[in-house]
Structures are given as C-alpha cells and as structure tokens.
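As you look at this complex, bear in mind that one protein chain is not there, while each of the others sits in place.
Residue numbering begins at 1 within each chain, and the chains themselves are lettered A, B, C and D in the order written.
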Amino acid sequence: MTDASIQSGMSAARPASRRDIGLRKRYAAERRFRFYGAAAIAIGLIFLALLLWSVVSKGYTAFWQTELRLPITFSQQIVDPKNTGGKDERALTTANYPKLAQDAIAGVLGIDAGDRAALRDAQKLVSQGARTSLRDVVMGDLTAIGQTRDVWVPAASEVDSAVKGQFDLSVEESRRPINDRQLAWINELREKGLLQQRFNWGLITNGASSRAETAGVGVAIVGSFTMMMIVLVLSLPIGVAASIYLEEFAPKNRFTDFIEVNINNLAAVPSIVYGLLGLAVFVNWFGLPRSAALVGGLVLTLMTLPTIIIATRAALKAVPPSIRAAALGLGASKMQMVFHHVLPLAVPGILTGTIIGLAHALGETAPLLLIGMVAFVANYPTTPLDPSTALPVQIYMWANEAERAFVERTSGAIMILLVFLALMNLSAVLLRRRFERRW
Amino acid sequence: MIIVLIGLAGWIAGARRASAFAGREAVGGPRGPKLHSRATYHGAFVFCLAVVPALVLLLVGLAAAPGYVAADVHNHFPASALDADGKVPPLSYELVNQLGRNLDLLPPDERAAASAMTLADLGPVFQRRGIPLAGGTEDYMLPLALRADELSSTLRLGLAGVTIVLAAAGALFGLSRIAVRFRARNNVEFIVRSLLILCSLVAILTTVGIICSMLFEAIEFFRHVSPQSFFFGTVWDPRFAAAGSGGASGQFGLIPLLAGTLYIAAVAMLFAVPTGLLAAVYMAEYADRRVRSVVKPLLEVLAGIPTIVYGFFALITVGPFLRDISAEIAGLATGDYAPFIQGQSILTAGLVMGVMLIPFVSSLSDDIITAVPRSLRDGSLGLGATRSETIKKVVLPAALPGIVSAILLTASRAIGETMIVVLAAGVAARLTINPFEAMTTVTVKIVNQLTGDLEFNSPQTLVAFALGITLFAITLLLNIFALYIVRKYREQYE
Amino acid sequence: QSARPVHIAGSSTVLPYAQIVAENFGETLSQFPTPIVESGGTGAGLKQFCSGVGPDTIDVANASRPISEDEKKNCLANGVKDIQEVKFGYDGIVFATDAAGPDWKLTPDMVFKALGAKVVQDGKVVDNAAKTWKDVDASLPAWPINAFIPGEKHGTREVFETKLLDAGCKATGALDAFKAAGMDAKAAAAQCHAVRKDGAAVDIDGDYSETLARINSNKQGVGVFGLAFYEQNQDKLKVATVSGIVPSVETISNGKYPVSRPLFFYVKKAHLDVVPGLKDYVDFFLADQMIGPDGPLAQYGLVPAPDAERESFRAEFDAGKTM
Amino acid sequence: MQAEHKVKMKGEAVTVHYGPKQALHGVSLNVAEKQVTALIGPSGCGKSTFLRCLNRMNDTVEGAKVGGKITLDGEDIYDPAIDVVELRARVGMVFQKPNPFPKSIFDNIAYGPRIHGLAKSKTDLEEIVVSSLKRAGLFEEIKDRLHEAGTGLSGGQQQRLCIARAIAVSPEVILMDEPCSALDPIATARVEELIDELKQNYTIVIVTHSMQQAARVSQITAMFHLGNIAEVGPTEKMFQNPDDKRTQDYITGRFG
Partner (left out) sequence: MQAEHKVKMKGEAVTVHYGPKQALHGVSLNVAEKQVTALIGPSGCGKSTFLRCLNRMNDTVEGAKVGGKITLDGEDIYDPAIDVVELRARVGMVFQKPNPFPKSIFDNIAYGPRIHGLAKSKTDLEEIVVSSLKRAGLFEEIKDRLHEAGTGLSGGQQQRLCIARAIAVSPEVILMDEPCSALDPIATARVEELIDELKQNYTIVIVTHSMQQAARVSQITAMFHLGNIAEVGPTEKMFQNPDDKRTQDYITGRFG
C-alpha cells in the first residue's frame, strides 16, 4: 500500500474526533520492517549469486576439454611386441601407448624425425593420458593391432589452457608454458578440424590424476555419495531417536541437562577434532582401514548428529501440546503419541536440520584429513572399506595444484559439488513440502 | 545370514500374531477379558526377543572369531618362524592372512588343488589371475593359510547355527510368555525406549571420545609448557620446531587466539543473526508460499557451499573490495588514499562467515516461526496491530526459545569454522580491537599445528590438543550459560 | 584387486611428486593397484608412519625435512625398527612478485632488514620500522613492505629463516649487535629468526596457491614460492634473484642458488617384502625415468639431484641401509 | 427499534469462498450503532465467517475470497484506500478459542494500548489495564498475579482476559465470536452485564450459540442458515414471533 493511498484513506469521511493511533509512523515501521526482511533475503541471494557467479564463470570451461584426433597406427611392435595375439593382457596394458600418439602427432604435423627439438615440442601437445584412451581402443577391439585408426586423445593441459585463452600471450615466450611454435601448430590443427573442444566426461568419471587433462572427480563422487548415505542412514535415525528421548521421555534433571549442554557443545567443536576422534576410535581402536569411506562416513555422522538433534528437538518442541493431549486422551501410549502425531508434525523441521547437517558434512575437509581421506586415489572403491576420497577433498587438493589447468577444474569440481548439493536439497524440499502444515 | 535370521523371526512374529487372534477369539467372548496389547505388539515382542539376543551374539561372535582364528594360527606357527622372544612376527602373520585372502579369490577347484601345491607352483596360478603375491611369503605359510581359511569358515557356520538356535529359542520363550494380560506393548516400548536412550548416549560417548582423544596429548603438552604461560600468555609465537631444534622455543599464549575467535564469531553473528532472522520472518510471514519454497532452499545452498569456496571468495573478492572501498573513503575524508581496512581483516572474515551462517538462522527460525499457532497472530491482528507489530511483539517472543537454540547452533558453527578465517583473516595471532585488521582463531591454529612439517611430539604440535580441549571447555561453559538463560526466559504458548 | 595398495602419507610438498609417481606406477605396472597418497603434512605423516608395523599402518611417509630424533625414538617404541630413509631431490624456494612489476634483486641482507623484528641502526638495536623496500635498499622499488612468507607450520619457514634471515643477520652485523646488547648466544640466534609482527610480513599457512591469490589481490606484494609453483605460473609471477643468482633447476642443483631444501621419503623395511608392490614403487620412484633431469618430476619443478647423488640414493636403498 | 439507530456497519450481498467452498452466499445485514446484534444459527452456517468479514480478519486466511460490499460509517471497508489496521483498531474482535499471548497478564492487556499509543504514561497504561480487567470481571481473581503468564490461567479466565484485551483498545465496534462459550454462568453474567454497559458507547456484534444469551443481550438478532440469512429482526420479535420457518424450528428446538 502506498503512502498516498493511506493518506486519502485517512482523510476520507473521517470524523475530526477520530483518535490518533500513529498510523503514519506505524505504517512506515511496517514498510521498513518488510523492507528489512526482503533486504535480508536479497542480501543472502546476492551473495549466493556472487558466489555462484565467481565459481561458474571460472569453472564452466572445465567441462570442455581440448582433444586431438590423431590417425594412430597401432603398430604391433609397440602394442604387442611378443606377438601373443592379444592373449597377454599384461603386455597389452603396459605397452608404450604414448609413443603411438607421439608418432602420430609428429606425422600429422609433418615433423622430421631428426628435428629433436621440434619433436619434443610436438610431443608436449599430447597428454600422457592418451595411454588410457589408446589402451581402451586396443582392449576393446584386438583387431586394431596393426591397423591405423582415427582416435580422439586428450591434448596436454597446456594446450587446453592455451586454447581457452588462459595464458597471457603477451609475456615473453620463455615465460610461457607454451611457445609460439606450439601455438602455431595448435592453430593449424584447429583449422584442420583435428583439434576440438569436446565435452569433458572425464571430469566426472575419471579418478584422481596428476595430469589436469585426465583428472576427474569420479572417485570423489563415489566416496562422497557413500559417505552421505552412511551419514544419512546413521545420523538421521540416531539423531531423531536421541531427540525424541531427550525431548519427550527423559526426566528433566541434571543428567539430561548435561546431555543437552553436551550436544550443543558438540556442535561447536571444530570439525578437525572429529577427525582426531575418528582416528583414535575408528582407525586405531576398531582397526578400520585408513582412507575408507566408511570411516569418513562415521566421522561425519558424529559431526552431523548435534545439528540434527538440535533442529529436531526444536521441531518437536514446536508441536502444540493440545495434539499430545488429544492422543493421550484416546489411550495412545506416549510412544504412540510421539510416533503417530508429534513426529510427523515435526518432519519439516527435522528435514531442515538434516539438510543443513548433511550439507555441512558434504563440504567438510578437515576431519577427513586425519583419517587419510585427503589422498590421491586413482582407483574406484568397490566397498566402503576401500580407499576413496570426497568431493571437497578433491577441490581442496586441486586448489593447491600449481598447474593452471587445475584452476578451472577446481571451480568445475565445485560446480559438481553444488549440483550434488542441489540434488540433495531438492529431494529434501520435496519431502518437506509433503509434510508441511500450518495449524 | 542376518537377513535370514530376521526373516525367520519375522515369520515367527507373524505366526504368533495369528495365534494371538485365535486366542482372543477363543477366550474373549463379547465382553471377556480383553487382550492387553494388540496382537502386533505381541508379534513385535517375540520378534525382539528373537532378534536382539541373537544379533548381539552374532556381533560378539563375528568380532571374536578372527581373534580365535588368529590365536589358532599363532599356536601352529612353526617354531623356526618365531622371532627371538618366541612370538609370532606380526608381519609373517599378515603374510599368512594375505595368502589366505588370495586363496579365497581362486575358483574352488584351483583352491582345492592348492593344498597339494607349494608356493612355487602357486605363484604362476596367482600371476595368471593378476593376483600379486608378496615377496616375503614362505612355504610354511601355505598350510597355515589354508588352515585359517578352513577354521574361519567352520566358525562362521557354527556361529550361524548357534545364532539361529538362539533366535529360535528367544522366539519360543517369547511365545511362551504371551498371555491375554501380558503387557507386550509395554515390553516392546521398553525396548524401543532403551534404544532411544542408547541413541542419546552416542552424544555422551562422542564427548568422552573427544576428551579422551585429546586429553593425553594435552597433558603431554603441559609437561613442556606451563599452563600459566599457556592460559594467560598474550603472545602466540610457537616458532618452528623441526628436526633437532627441539624443546619449547616459542611462546604459546592462548589469549590472542581466544580473543580472535570470539571477535570474529561475534562479527559474523552480528551480521548473520539479524539478516537470517529478518529473512526468516519475511519467508514465514510475508512471502507467499511459492516464493518461500524457492527462496528457502536457495538460502540453504549457502550453508552447503564448502567453506574453502567461501575462503577464496573472501580472499579474492570481498577482502580487496573492502580494502579498495576503504581507500576511497579515506581518500574522500582525508585526501590520503591509504586503505584503513586491510585485505585480510576481522571484518572480511566475519562478513563472509556471516553469509555462510545466514541459512542456519533463517531456515531453523522459519520453521519455528511457522509453528507458532495461528490463533496468536489472529489475536494480535484483531486488536489492530500491524503485521510487523504482531511479529515483533507476539510471534517472535513466542518463538524465542526455538530461535535461541537456532542461534546457539549458529554461534557454535561460527566458533568452529576454520577455512574462511584462514583465508579471510589470516593466521597472524595478534591482539587488536580494530575490526579492520587481521586476527586469527583457535581452530585455525589447531588445524595448522596439526598438519604442518612440525615434529609430531613437539609442543608445537601438541599445543593443538591443548587448544582443542580448552576450546571445548570454553564452549561448554558458554553453553551452560546459554541453557541457564533460555531456562530463565522460556515462555510457553498455547 | 585383492591386494591392498601401497599406502603413503605425509608432506604436502612432496605430494604432487608422489602423485605423479603413483599414477605412472599404476599405469605401467598394472598388476598392482595405484598407490594411495595422503596429504596432511610431514609431521602427521611421520606420526602415522611411526604408529606401528602391520597391515593397517602406512608403508611410506613423505617428508620435506629429515625425521627427528624424537620421532625416531617414537617409531622404535612402537616397533617400527628398520626405517629406510630415501632422499630423492630438492625443493627450491624463490621470491616472486607480480609479473608486471619491476625486476627484483634481493640479498639475505635486504630480506633481514626488511622483515627482521629487530634490526641494527647506527649500531643500536631498534624495532624494525622500515615502511617500503626502498627504505631498506635504494635499489629496490618503493613498494610498501608486504611479504607473504611461509607460516610457522611449514618446513619452508625454517629454510627461510636459516638461509636468509640468519645469513642476513650475520652479514648486517645484527647478530653481533644483539650479543652486544646483552643477549646470550641462543637468544641472539633466536632474535635473528624473529620476523616482524606488524603486518608487513604475512604468514601463509596455506599453500602457494593462496600466496599467489594474495599477490593477485595485492599487486605490490612479495611472495615466497616453491620453484615448481613458480615455474607453472611464470606468466603471472616474476622471480627475484637472490645474491644475483636466478633460481632455476640448474642453479639449485649445482648449489649456486642458496635457498633450497632436500625432500625425502621413509620406507618401513619390514613392509618391503610384505606389501605387494612396495619395493617396486620405490624402485620406480628412484628410476631416472622419474627423478632424472628429463623425468616428469623435474618437469613439474622438482630440483633433481646430480647424477652421482641419484645413483647413491638407489644404491643406498638397494643395500637396505636403515637408520 | 432498528429504525431509531443509525446504521454503523452494513453488509451487502457478502459472499465468502474458502478456496472452492462457498461459506457465505450473499448475506446482507445492517448493524445498528450502539446496539447489540446477535448472530445465531446452527454450527457451520457461517456466523464466524461473516463476523470475520466485518474487520477483515478473513484477509489473513489463505484462499479466502470476500465478495459484495461492507461499509463502516458509509465507507467501504474493502476499498483499497482503507487501512486495515485502523479498521481493526476501530472494529475489535474477541475470538471463539481464548488465545492469550505468551506474555504476562499485564502485557497481554497493555499490548493494544501500547501499539496504538493510547497511553501517555505508565500510570495511564496501568489504569487502562486495571479498568479493562475490572470491566471483564477478572480483576479480583488475578490482581496479585498481574505479572504471571496469561497462558497459566484456566480456560474461562483466559477468555475473559481476551475480552479485557479487546476492550483495552476501546474500539467503536466490538465483534465477539462466542465469547462466553468457555465461561461459567457467573462470569457469563458479568460479561453480559459488561456488554450491556458497553453498548452505551460501542456497537457490538456477538455470535452466540445460546438463544438465551441472544435474547438477554441483543436488540437485533440475525439467524444464519447454510451461509444465508434466514431472518433478521428485533430480538423480541424474533424470539416471540419469527417469520421464517427455519427460525421457528431452530428456536423452538432450543435447549440452551
């Protein structure tokens, strides 16, 4: 309502004797208050937008990876020197595939085998990660041995960064990771269509790698997912059960006060301390393996519990007493009252607490440090007891990498983490909407 | 196996339910004695009796079995392989274990054949399957490994048998207890209640665990450094203690860290609480459902962004921004364009941390505000109060206990935060009251002292434990105080 | 894969090198799983390392400093008896500024005069009051002193203190002045290490990427970096010479550039035969293919040891020499 | 009787929908100034709904839509130019379920005067509180508990507290939705007396389920049925000689 309309409303047919209840001021206060509320939300959202923008603007390029299409000659000499016809898997997997790629690029660029400097420069265009791409071709189709095929292999991360314009080309050549000759080749290859930016599935599916172009968060996603599942499965029931006991059943005495204070206090414990705890209890005492998602999940569970308990208790407290009385009056036992009436009404609050707790757990690195999950893990874990990492860990480790190409990948990994988070939130929001009621 | 067990017990429970029905039909005429509890409760009771002891046994058994196998293997170790003290070298034992695991990976026929082989024969078999064999493995280990494998599978079988028998016995016993007046529900509820208590004990155990995992090292620290200089020292300068330099060469004053912790947390709360609370009020009272259902989860995203992202945000965006702004302001005011806000400052850390904390306040408070009964709002509106008056004077006071606990949670989070502070306020431990300067917190130092090159049993590292336990004690006191305040001002509605 | 992978923990400085080795190891010797390389710092790594022998403990600890006597004692107490120390190269430490800035030529003297807590002025010991680098030495630009140096948790800090501050302290005569002012030898030496705390020197407990970010947001800052990090970011950073020497792999490995430190890893001898692939991993690491001047580690920024020294690393390891 | 008094509020063809459900189907009713108008009718017939339209409390119900026209002193109260807060300060309300604020008894009553700035000083405020409590017949019972929580009172006491709270704002019209449903006879009598007293200065609309109460306190009675007005007229006539069959049935079937 605008000021003007209030004015006219006040002047219209108003007896002079009408008492003054300070409407103008109160409406100003009302508008101010409302504005503050909207402003508060706006501040939150603006910061969110800023953060997201700062991440996305840096990270979206990570989802494209420069690749080279090279006519690879799978010479038997290199792939299967003992000529076992592909029976000796070990020989096949350990063959010197990068050499194939290097030969191919030299061929494409028409470099003379004697020009060693040029050869070295050319070889630097192709990623060492070509090994995996080429191996996959051979392992998938043994007939490729001895033939020439066009294969897409990742370009070196310097090429990738150069193509994406991340290097300042104005600085002198010697201080650039990529020299003028290589730049010229890149342009040449691009014109021939042999060099393209393609969607970087590897970022999502690969395990950790020291090479930016083949590094991915696959293992980390699996690890994070496993840990979140463990946290959810353990902390939600335990947290809710503990809250129910404390809020509904526990006698109000010193001891329960002590527990309450304790739980509040646990929420304030720095997360790394949970790492110390996890190391002492789960790894050293129970003898669970280091770097395992199970241990990580347990540690994060302990860390999340207080958040969930506090939120759940607040939600339980908010359920009106009349509902409780009604249930008890019908001969429901206290247990039935809680599980049939109080708990369902508290679900939205519980879900909020769970989202916040899980999100916290999802983004946490410090406690994982001490139980060995801040680690380089290249192989996918098959059980929760296998070594694995987590998304924030991967971000943390990439953020510390020197190579330029990891900068965008760090942001890319953050984007993946945020998507993960968004999916988690979305499911909770949907659930919450189902349970929300006003009364 | 456990699944089978539960299925079994569930089946028994079902059976019992049926018989309970039958019993009621027979005994209870139209006005005969009523069954005390519903048949499902009787079923659940039987289920509990069957499952709980069996499960406990199973867990104990599973935990004990490897120990038994180990003991057995130890006993059969050839004397030649024992070490000087006549003990089994742990690594040889590990090799046996590994061999056992490797054997498990072989297909049954090959494994059967393995008992007749020597290691030399076995080597190629493993190699063909790509199973690496440790270099130190010796021939005498093979029979041991086979023996251990066998023993553990027998044990497992036996355990399964005993568990099933116990489950059945439990079920039978449960069945025998069932009578019309038997209080099955109360018993089941007792069990559920015990479970609930167990769950709330997890919190206590965590606390005990945390204290235990820090106490010894903290004591060790205080052997090097006097508590007095730690608690009352005003200089934090632990120095680097690497190889050889030994001894406590630095100063470990807690005060600057503590001051920084409280200062930064306070700034963060000063930003987060009003913003979050106002946002919550707006969402709960003004925004329509659709807006709220979009805005709330969006704000919650803020809580989930990894703190390192905030850290870099503070470092790269907010810090320089504030510094440049302050330079402008100083320039306009005094003509000297020297920034009075440093790139790293308490203000930056507090602000960015505050952003992260917004959803803690807003989401929790929103739920609590929404739960305030409508009739209270009607009462106030009906008296001619504006909405904001209603909110400020009726709704918020009614929601106060809940809001206070939300704020407490937020404060806790603020105190425990590390990464943001590292990047936004730095690691320099100083005492200052100027919010535009750098300061650091206890948690930052805990992390740093634990993860560096520092020698791990030097006071430089051990101080982390002392810091941890001190922080723990301080927040504990704060929480006790807060509980007292909440108790005193709690108001009940409805 | 049934076998437990080789498990490595320790220094974050060594981490990238160990990662490269582990990855290549996993690719070339694919019968073994790729080793797990934990980060977490030298101290934490050695603590894990010394916690005992057995399948649940780590096999290798990376370290950016030698193991201390105390730690060795602790290892012994926990049954970790035979430890093989393996040195595999050097880490160069350089000063760098924003790429757009002027050239910097530093000496230990200047560093000490700019960053020491107390300096000597006209023969008297006074609190360091230098505001700009130009105050320190006329040849330096008039930038406010704003140095991002490694925090106290980093081993690099010790190198910084001994190789630069100590040297500068001695050279400027401050050490003698401190002694003359009544400090005993130990206190005077400690005073040489002391860095001013008025905000001119900023400790960085994070990694070099944080230092880089700080220089990006404060273009007149001077940062301390690892050589490897600098080489990867040459387009953004300009390196300073120390005592006239440009830091590079060559100048460091031939000992001309003064500021560097050795890097190590420690192996549990008892695990060598037990953990499949452990010995292979160490061999692989020490091969010239990895740590040689043309290997990927050098490419990443490791300062390789001279040929003869590398040969001796290998020989010592093969000989099973323990500490 | 009705003719003598000015029309204070006037509803014309008022309709209310709660989402898809229509609760009022065009109700027209004049509320005479300084009179007591009673709304009677079976449960769920829309009495409360109509009452809540008179001070726009239905605005706060999600999904509620009000049609038709309602005027106060000739002004359309649903006119966008009208100020809801002022309207509600002029048209006060007492609800069916007692709803004291979780504050002290004193603060409960002081709340209205405070927000409207009706008291100039502390003593002023105390006076208002005490006189309101007295008029609601609650003062004697609780005079030494003024600073205890209002929610600790018994049901009846709570409702009288709510009445006192409404009176404290001294509105022009007071709407009461079954204000006595939780009161015992003595308290009810006290409230009825109060209503009688108040009608000297205020216009009162009361929803009641008690025929006797309607007969005792009101001058005009409106009989609601299924969202419509079955009959409206002077209370005496309504009870002695109703025109409408439904009213007749309802009243003769009375037990109250």
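Things worth noting here:
Here is the rule we go by: a contact is a pair of C-beta atoms (placed from the backbone, for glycine too) under 8 Å apart; a residue touches a chain by one contact, two chains touch by 3 or more.
Because the structure is predicted, anything quoted here is derived from the model rather than measured.
For the options D:Lys69, D:Lys97, D:Lys134 or D:Lys237, the residue in contact with the chain missing from this view is D:Lys97. Checked against the full complex, the one of D:Ser43, D:Ser121 or D:Gln200 touching the unshown chain is D:Ser43.
Summary of contacts with the chain left out: across D:Gly11, D:Pro113, D:Gly156 or D:Pro171, the touching residue is D:Gly156. As for the chain not pictured, it touches chain D at residues 40-44, 48, 96-97, 141, 153-157, 160, 178, 181-189, 192, 209-212, 216, 250, 253-256.
In the full complex, chain A contacts the hidden chain through residues 252, 322-334, 336, 340-341, 345, 437, 439.
Basically, only the chains that are shown with their structure count from here on.
The greatest centre-to-centre distance from chain B, using averaged C-alpha positions, is reached by D. Between the chains A-B lie more C-beta contact pairs than between any other two chains. Inter-chain centre distance (chain B to chain D, centres taken as mean C-alpha positions): 55 Å. Residue positions of chain D touching 2 or more other chains, listed in rising order: 85-86, 89, 115-116. For chain C, the set of residues that touch two or more other chains comprises 1, 12, 31, 40, 44, 206.
In this structure, the chains touch in the following pairs: A-B, A-C, A-D, B-C, B-D.
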